[in-house]
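Attaching a single structure in structure tokens format; questions to follow.
Every protein chain except one is present and positioned as in the full complex.
By written order: A and B. Residues from 1 in each chain.
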Amino acid sequence: MSAAQTTPRIHYLNVSYGVRSWLVTTDHKRIAWLYLLSITFFFVIGGLFAVFMRLELLTPEGDLVQADTYNKLFTLHGVTMVFFFLIPSIPAVLGNFLVPIMIGARDLAFPRLNLASWYIYTLGGAFTLAAAAAGGVDTGWTFYTPYSSIYSNTHVALTVVGIFITGFSSILTGLNFIVTIHKMRAPGMTWFRLPLFIWAHYATSIIFVLGTPVLAITLVLVALERLFHLGIFDPALGGDPILFQHLFWFYSHPAVYIMILPAMGVVSELIACFSRKRIFGYDFVAFASLAIAVIGFLVWGHHMFVSGQSVYASMVFSILSFLVAIPSAVKVFNWTATLYKGSISYDAPMLYAMGFIGLFTIGGLTGLFLATLGIDVHVHDTYFVIAHFHYIMVGGAVMGYLGGIHFWWPKMTGRTYPEGWARLAALIIFIGFNLTFFPQFLLGYLGMPRRYHVYPPEFQVLNVMSTAGASILGVGYLIPLIYLIWSLRYGAVAGANPWLAKGLEWQTSSPPPTDNFDVAPLVTEEAYAYADAEGETGHPLGKPVDV
Amino acid sequence: MKSTPPISVKSYVGVFVALLLLTALTTAVAFVDLGGNLNVVAALAIAGGKAILVALYFMHLRHSSRLSWIFAGAGFFWLFILIVLTMSDALTRSGFSFAAQ
Partner (left out) sequence: MPTPMRKAKPVIRWGSPSMSETSTVIAHQFDDAEQQREASTLGMWVFLATEVMFFGGIFLGYILYRSEYSIAFAAASNRLDIWLGLINTAVLICSSFTMVLAVYNAAVARRRALQTNLLLTILLGCVFLSIKLYEYHMKFEENLVPGAAFAFPAPHAPAAEIFFSFYFAMTGMHAVHMIIGIGLLGGLLFRAGRGRYSPEYFTPVELVGLYWHFVDVVWIFLFPLLYLVGRHL
């Protein structure tokens, strides 16, 4: 059902045509699309590695692939998903698109740097793909030394160079966001009127900027050790493999907060809009984002409880890990309180947001089990850990990402997606996800180690359930891919504010003009200034409305 | 039209000379046994002093906004976290050294 106007209006998508106009663009909105295509590509690649892993795990014997091959599969699955999908996903796509618009600016502070970030990301991705094509790497995405630096016979150097390069993409994006948020807010947009999405991305950018460089130098050292036979991490020469782990996890733990904070920012936006209510405890949620970013830098040793790390340091890291759960819990409480007496509608974005809250809570609580020294000794390096982080990264971050993509799809494209199919897909994803990963908690607790392609026969039932769940999850991911592409051409034309949401992005047209606003915004109200729960205009929610 | 810089050339010369003198000092002190770990402490203190001079005067931090101060300090503070927590492990492990000294 198309709207009355097939508009000849100029906006950021039709202002210029041709591949070249896209490849040299400095428009943050177009760069967001470039990232969307790249990360979707890597998501598919990472997913394919997972497919082979789950197929192998259907049977207790190692009958599909050899052990070495399996090692490469889980390594590449981890490397692709972490560095080339999850870390960029929300910040590089939704963040790039929305940060300037939400604060009322024309673009980010450094648009050319933004484009450079995408090219750097692509270059790093090319290196890593080349390593995969040349035979892959088998060290695990964690690259523990001295196996990665000395003994592995796979393409370690090529892979770490790829990740090193991509790291700069992260750093520059974070730098861009920080400067933009500090210096380019519209008049009236004070810090405490900012959408929580912005607070989340600011906190994420702090981590980008202060954590990623440590990963960079760590990978340099691994590459140097490998290429020049140095011996920095080699115990036979007096080196300390645990030093590598400290350096690696100093980044890689905060990295998980890079993956979840933006999703939390999305969830705040979705909960507010689909409850027609201000986020309960806005200040607390804003400060909780910062607290997660800061405290998140103090806990990395909880990945090293059984590595040979001093038990005293382990105790300190354990306590600090309990502490970091608190701001996350504060957010969950506040979202729940927002729902209370809200006018709730169950559009697809809201389904993803609610799924996020439930699954993130489960993942987060199991994190507390892992932070407990005694329990961790039992479940470290088992499927319990794998289930824990997939609940957070897939049940949390990916669902936040999908919810955000659906919510802002009308703004980005000027089209609406088919709501029925979207709700169905959300449901399938939810079911598939839980069927895939809940059995893994049980497997881990019962003792099945991670990174093994053979296992005792008594674990087969749970593994089969997990693989079955993965196939359902795969179908669930495929459906939005299809209807979102379909909607670009056949979806109903969207107005400026189909969700009747608050926020500067909804006060400009869909899609926005290149400079985001026809008139420079002046902010006069608080964030999420929704009317009382009964609603203000009586418009039915969830239907596209030409505003 | 000229804007008047807040730091004069004379001040720059002063800082420059101070940096050279501190360099000479740290080198000289290195040859004197201060006992225990004091040599390292002295070296780091002098280096820190030089760094502060460069930051405040050469990098104009003295006349910069609070935000610049915060980001200038943030890097060092985070580095401090990395070093302190890692060394808290290294120094409390038993049987740390592997190969021969």
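We take it that a residue touches a chain if its C-beta (ideal position, glycine included) is under 8 Å from a C-beta of that chain, and two chains touch if they have at least 3 such contacts.
Every value quoted in this text rests on a predicted model; they were computed, and no experiment measured them.
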Just to verify: which one of A:Val209, A:Val299 or A:Leu443 makes contact with the chain not shown?
A:Val209
Considering the whole complex, which of A:Ile87, A:Ala132 or A:Ile232 touches the chain not shown?
A:Ile232
Touch with the missing chain holds, among A:Leu48, A:Val179 or A:Ile344, for A:Val179
Of the listed residues A:Ala116, A:Ala130, A:Leu243 or A:Ala337, which contacts the missing chain in the full complex?
A:Leu243
Determine and list the chain A residues touching the chain excluded from the picture.
100, 105-111, 171, 175-176, 178-180, 182-184, 186-187, 209-214, 216-218, 220-221, 224-225, 228-232, 237-240, 243, 246-247, 250, 515, 517-520, 522
For chain B, which positions touch the chain that isn't shown here?
1-3, 5-7, 9, 12-13, 16, 19-20, 23, 26-27, 30-34, 39, 43-44, 46-47, 50-51, 54-55, 57-60, 63-65, 67-68, 71-72, 74-76, 78-79, 82-83, 86-87, 90-91, 96-97, 99-101
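Convention: only the chains that are shown with their structure count from here on.
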Give, as an integer number of Å, the spacing between the C-alpha centres of chain B and chain A.
37
Please output the residues of chain B touching chain A within their complex, sorted ascending.
67, 74-75, 78, 81-82, 85-86, 88-94, 96-100
Could you pull out which chain A residues touch chain B in their complex?
182, 210, 214, 235-240, 242-243, 246, 250, 297-298, 300-301, 304, 308-310, 312-313, 316-317
